[in-house]
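Removed: one protein chain of the complex. Kept in place: all other protein chains.
After this line comes subunit A, so read on.
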Amino acid sequence: MKLLTHNMLTSTVKGVVNGFPLRIEVEKTLEKQVDFSADFLRNLFYKVDWKALVEAAQTMGYAELPEEAPDSTVLESEDFLKKFHYALLELHLEEGNLVCPETGRKFPVTKGIPNMLLHEDEV
């Protein structure tokens, strides 16, 4: 699971208000090379929740992203785009859990696949 995907996932357990971002419990991470596309990254920049991405990357052991949400001028910086690319697309959570920030409910990630299914009493 890429951190881009993590950035898109919310907990939908009954009663949860925001359910975002899901806290990551890491058991195993992987790096997978992905073709670099500056255009794609510039497009995504406006859709990603920056704080959630930075925290997720830090949890995964990558602390190179600026803490504060940068303004769009960074999109001209190749150095920035490469870091953004790595954190968003190349760093994978292979095994672990995604934890609902409000209920503590754990969504397991197995072989890189998060299980977002809810039990009947959680819907």
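In this section, contacts are C-beta pairs under 8 Å (C-beta built on N, C-alpha and C of every residue); 3 or more make two chains touch, one makes a residue touch a chain; residues count from 1.
What we mean here is this: contacts and distances are computed from a predicted model.
Colleague: Quick one: the chain not pictured, UniProt calls it what, "Squalene synthase", "Charged multivesicular body protein 6", "HemK methyltransferase family member 2" or "Cytoplasmic tRNA 2-thiolation protein 2"?
Modeller: Matching the unshown chain against "Squalene synthase", "Charged multivesicular body protein 6", "HemK methyltransferase family member 2" or "Cytoplasmic tRNA 2-thiolation protein 2" yields "HemK methyltransferase family member 2".
Colleague: In the full complex, which of A:39, A:79 or A:121 touches the chain missing from this view?
Modeller: Of these options, the touching residue for the absent chain is A:39.
Colleague: List the residues of subunit A that touch the chain left out of this view.
Modeller: Given the touch definition above, subunit A has residues 1-2, 4-5, 7-12, 19-20, 32, 34-37, 39-40, 43-44, 47, 49, 107, 111-118 touching the missing chain.
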